[in-house]
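Excluded from the complex is one protein chain; the other protein chains are retained at their positions.
Entry: chain A
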C-alpha cells in the first residue's frame, strides 16, 4: 500500500477498477448463496402450513359416521 491515506488504499495502485469489482462479485455471490436457502425454507414451510390447515378443515367438515 502506498502511504497510509484512505484514498491511496482505495486507489489500489491504479488497479482499483479490477480489484474492487472482484471483491464485490465475491461478496454478492456468497451473500446471494446464503440468502437463497432461507427464502426457500420460508416458502416451503408456508406451503406446508396451508396444506395442513386444509387437511384440518376437511377433517372437521365431514361428520363422524357413528356417534
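Note that a contact is a pair of C-beta atoms (placed from the backbone, for glycine too) under 8 Å apart; a residue touches a chain by one contact, two chains touch by 3 or more; residues count from 1.
Keep in mind that, in the parts below, contacts and distances are computed from a predicted model.
Which name from "Xanthine dehydrogenase YagS FAD-binding subunit", "Branched-chain amino acid ABC transporter permease", "Alpha/beta hydrolase" or "Heme exporter protein C" does UniProt give the chain that's left off?
This omitted chain is identified in its UniProt record as "Heme exporter protein C".
Since one chain has been left out of the picture, which residues of chain A touch it in the full complex?
The list for chain A reads 1-2, 9, 12-15, 18-19, 21-23, 25-26, 29-30, 32-34, 36-38, 40-41, 44-45, 48-49, 52.
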